[in-house]
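Read the structure below first, then the notes.
All protein chains but one are shown in place.
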Amino acid sequence: MSNRGDPFGFDTVLIANRGEIALRVIRACRELGLRSVAVYSTVDRDSLAVRLADDRVAIGPAPARNSYLSIPAIVEAARHSGAQAIHPGYGFLSEDPDFAEVCEAEGLLFIGPPAKVLARLGDKSTARALMSKVGLPLLPGTTEPVSDVTEAERIASEIGYPVIVKAVAGGGGRGMSVITDPADLQRIFQQTQANALALFGDSRVYLERYLPTARHVEIQVLCDRYGNAVWLGARDCSVQRRRQKLVEETPPPGLNPALIERMGEDAVCGALAAEYVGAATFEFLVDDQGRHYFMEVNCRIQVEHPVTEMVTGVDLVAEQLRIAAGQPLSLRQPEITLQGAAIECRVNAEDPQRGFIPTPGRLTEYWPPAGPFVRVDSHAFPGYEIPATYDPLLAKVVVWAPDRPRAIVRMRRALSEFTVSGPGVATTLDFLDAVMRDPRFVSATHDTSLVDQMTSERTAQ
Amino acid sequence: MSNRGDPFGFDTVLIANRGEIALRVIRACRELGLRSVAVYSTVDRDSLAVRLADDRVAIGPAPARNSYLSIPAIVEAARHSGAQAIHPGYGFLSEDPDFAEVCEAEGLLFIGPPAKVLARLGDKSTARALMSKVGLPLLPGTTEPVSDVTEAERIASEIGYPVIVKAVAGGGGRGMSVITDPADLQRIFQQTQANALALFGDSRVYLERYLPTARHVEIQVLCDRYGNAVWLGARDCSVQRRRQKLVEETPPPGLNPALIERMGEDAVCGALAAEYVGAATFEFLVDDQGRHYFMEVNCRIQVEHPVTEMVTGVDLVAEQLRIAAGQPLSLRQPEITLQGAAIECRVNAEDPQRGFIPTPGRLTEYWPPAGPFVRVDSHAFPGYEIPATYDPLLAKVVVWAPDRPRAIVRMRRALSEFTVSGPGVATTLDFLDAVMRDPRFVSATHDTSLVDQMTSERTAQ
Amino acid sequence: MTEPAGVVSTGGGTTGGAGAVGELLDVVRASTTRLLSSVPLPPQVIRVRAGDVAVELEWPVGGTADSGLTMPGPVAPGSASIASGTQPPALAAAESTDTTETTRYLTASMVGVFYRAPEPGAKPFVEPGDLVVPGQQVAILEAMKLMVPVEADIHARIVEVLVENGQSVEYGQPLFALAPLEAEGE
Partner (left out) sequence: MTEPAGVVSTGGGTTGGAGAVGELLDVVRASTTRLLSSVPLPPQVIRVRAGDVAVELEWPVGGTADSGLTMPGPVAPGSASIASGTQPPALAAAESTDTTETTRYLTASMVGVFYRAPEPGAKPFVEPGDLVVPGQQVAILEAMKLMVPVEADIHARIVEVLVENGQSVEYGQPLFALAPLEAEGE
């Protein structure tokens, strides 16, 4: 199979993002023989992405709304640099149907699903309805948005407490609240509506049964333009703080392989029903009875995609680029074999002792781990100034091993050789090490409440 | 399978080496729950191995004969630090039967084969005789050493020119000379004897047919103490300068799988015949007719072991430690599957423009590549002073991909992001990139003469 | 004050660490770096002092500064800037006094296409030598069919138009070199 001179129909890709994912895309482009263009806000001028890309364009000041979230700036930067395609990474504009639509209108290839698919799946209410229609199990709750408090109260008592109120336009752990006590419903319900309006410009919310001790399991999917879809194993992302992932692994430990298979088939079925194109992630909750429930679809590459890459050998970002170029999937389902186990730890510049608050600052020391079966995706370097403006992800440490116990000891080894320091900078390194030694994690009996449990045990000490 | 608390019978391992391989062993120890002790000469005081090991002992001044080659210093350092086992890495004392014997006598566990096996295989003449006896094909030549010029002339004309004269005690590309013209025999033969005496304290040499356009292919073997042996694929190491390897890859491209299978079986058979214990490499030449000839056995971990690790998922250094601890092999031959292709490039601090002379000095810049399926084993860092005293290996860049063409583009990408500089420091980076673009290498029609061809083509330009 | 924002910033002396002095030092150091990157010719000596915080650098004669060594940082396109304090109390440093100080740059407020005239074929808004007043339109930037006026922000004389008509510019790229009138008056 040839890798250069493939008929991509474009030769230059602009990366509408920053940090480690921008580097990741630049690397994929280079291997495919494509030119890469980094865009940057003023604080990212000395970033590794800017250094490694084939070309670079300044797009605005530090605040994301004036740079990485500015559609005109990015479209003009594409024109300025001669890019014909745009990779949005994750976050920022990656799931914005307006951005995808503008790209289409401006003759730029958006590397992701079509705008209408983004709109369809971005609206949780539509997405739930669609997935329910094709047979995916949902948690008891509403597919239609609920606007009236009285109706919400009726539905909640029907579903049974605790319930969770979620913004239709939400995602990534934002815009959702749990209600345990019926007496709190009115207040929390209205608060969530107000937050949703503030965060997403859309006050619509829906209700769902809340599972306090569930596992978060997700399926990686790839779809081409010709109705071919495959799934590439499952990831367990149950180690979360404030519903944001800290540790991800594959395969999900302790789950029945038949259940994973079933989720995989559900995801493929749902992706085809949504007319999906590109890389997607289907998120499920799995309760302690081993039942799975569809939650939402992430219409982009995920932060945690490397664990899937390590067990499948598939370069997911390269696949995104190939699919966007109109190539049919090179993989069929039977060719996707999963080898061993992989774990990712997110090293954030945050202080776990102080409720994971971000700690921006300049790194005086930065020594990432290395060695066999260890991969570190990071944009940091000694002297790097972590801006206060963006999310605090500093590095992803990913390890592979033939089995989970060996992956855990390898991760401990990798974390132990990771040195990061700078005035005022704290990291999640020690906390991650504690996760790798926590008996619940080691025995895979943990659930999404692990981090809260660990945090309260630590403060209790 | 548990990885801690395995019955190792020792808890502290001294690494009698330096540079990247010392780091490699430290990492394996840590994952197995073993304490590691670095030893260092004064110039290596600030090395990464010294920094990462659990303990460290100064053993002498820069010259290797007073530090890394000093058996008393290393044995005393083991005592000093409470180490019960010694990993010799590669080079230095790794294949010295005396050292292995002293360790045995001093109650220290030598992580490698028994002294008598080292002696048996270190003597090329004995090794050839043994392998020939169990059916491994040899190049036409002598198994007995030849001391007399007249006899050498007779044998050479029998074998047919060109012939190669090799030191019985040689290895690693040293102590061998090619004779193309019968008129040169006397001079070169006697020179080689003299060199052999100077280098190895042993003037014995033997003769062999010389294959100018052969491929260098080797088989990785693991043997436990209980007569179990497996082979883990083959490596092609045909890209060599002055018979020292620059690029290694697995699987060997363009070779008949049946031939590789046959070499693998030969290697296992030879290892069992030699009563081998540990990790060994059987080196073969393969001629343009696809015939293979046994050359020698390397009784240690090889520099290029990571390519095998990447396609098998096996941690070879951890296996060495397990075997030394008396554990039976955890792998059976059918369980060893080879996935995809891996390439290693050796980034040396040498100047390819000036005959690959070493260029020691201080690194002002050092940015190794990273990203998916790229591994860099290196002891370098910004500010690192490359000592003039030891070998010029600076970093090993290893990549994996589903197939060789994709591994080659990935290697080009990785090399392109590798930044190394310092006053007076040159590297092999550009030369390696040229290899990755050379049509002979890309089409796998190259042989061991590639580097010479490239060098003369470059100077011709 | 024309802050060609986006061009400099990054060094935004956060961190501090050891209290006020640390912060002040950060500011002074950042200012020095900025100054260094903004002067057209590499200097031989730089001294920046604020209160009792001071930074000095001296280069050997002959070995003056080309660029881009120590650490990457792709010589940001269009990175021109201000700075250097004669003896300002703290930060007023961000001003200037001699040669470079008399030139100020009007920079692009967004990525876009630069137009010198209201429409194709029309007369340019301004020409070198023209005087401009704050708020006076001197060019247009176009991004996705959106026309954004570029306006002078000080009384000044246009010294040079730095970008060709119809050319695409980056955020922060200098568009016009201006000679401030206040300076001329001095």
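The letters A, B and C name the chains in turn, as written, and every chain counts its residues from 1.
Everything below uses one rule, namely that a contact is a pair of C-beta atoms (placed from the backbone, for glycine too) under 8 Å apart; a residue touches a chain by one contact, two chains touch by 3 or more.
Nothing here was measured: the structure is a model prediction, and the numbers come from that model.
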#### Entry: Hidden-chain contact residue, picked from the options A:P162, A:G340, A:G383 or A:G424
A:G383
### Query
Considering the whole complex, which of B:R45, B:R187 or B:R437 touches the chain not shown?
B:R45
## Note on the structure
The listed residue (B:L34, B:I59, B:I188 or B:I260) that touches the chain absent from the view is B:I59
### Task
Consider the whole complex, including the chain that is not shown, and state which of B:P7, B:P334 or B:P423 touches that chain.
B:P423
### Query
In the full complex, which of B:P251, B:G313 or B:P382 touches the chain missing from this view?
B:P382
### Residue ranges of chain B at the interface with the undisplayed chain
40, 42, 45-48, 50-51, 56-61, 67, 70-73, 75-77, 79-80, 102, 106, 362-366, 381-385, 422-423
